[in-house]
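This view holds just a subset of the chains, kept in their places.
Just so it is clear, A and B label the chains in written order, and each chain counts residues from 1 on its own.
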Amino acid sequence: MERLETFPNPSPGRRFVITHVLHEFTSVCPLTGLPDFAKVTISYIPDEICLELKALKYYFLEFRNMGIFYEAVTNKILDDLVERCSPLEMRITTDWGMRGGMSSVIVADYVKLQGQ
Amino acid sequence: MERLETFPNPSPGRRFVITHVLHEFTSVCPLTGLPDFAKVTISYIPDEICLELKALKYYFLEFRNMGIFYEAVTNKILDDLVERCSPLEMRITTDWGMRGGMSSVIVADYVKLQGQ
């Protein structure tokens, strides 16, 4: 997570929405050891800082050989990115390819409470 | 239904949405004995436990030679899954292929009442 770099919000007085979509996320199923593939969408309203795009790409490489479930990886990405850039709001969506005739989507949200 | 396995919610303090789509569901029409085909979508907000994906696939196999109507199978899946994982909310959508020039979609919802 130390790879996540940031830069100051260029319009800190305005609420606006930034969305980045990583089309080629891959991790490993902890039960079978087989690779899982997903499209990961990060959508957030920045507070004072924004996530730097290239560093974000390197952050996702850390999952390439990590064994982790769909639900856990979605919540871990949300926790990591919220901790790093402290946004007003953030939503992580992971959209997983078919396994045994089933596809899956996990959506997790964060909203900063007043005073946080 | 005994096939349905579960695992603890990895982020029990956060409301998040899990969606699984089974693209290849099949059951049998109780009137004609002919097979019906559907795409089944399970979308839920877990409370304390989550549904295990592979066991879910085996659960759906039980319908392969079962004679049951569209409306009944949709409500039965909702009843079975709610009983098994006690979610905060759950929606089952069944999307049926064409029969005699008609296609059908059935949507059934569950919301846990406070104190349940």
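Annotations
The rule is simple: a contact is a pair of C-beta atoms (placed from the backbone, for glycine too) under 8 Å apart; a residue touches a chain by one contact, two chains touch by 3 or more.
Computed from a predicted structure; not experimentally measured.
The total count of identical chains across the complete complex in this file is 10, with 2 shown in place.
Everything that follows uses one rule, which is that only the chains that are shown with their structure count from here on.
Once the centre of each chain is set as its mean CA position, subunit A and subunit B turn out to be 28 Å apart. Interface of subunit A with subunit B (complex): residues 31, 69-72, 74-75, 98-110. On the subunit B side of its complex with subunit A, the touching residues are 7, 9-11, 14-24, 46, 50, 53-54, 56-57.
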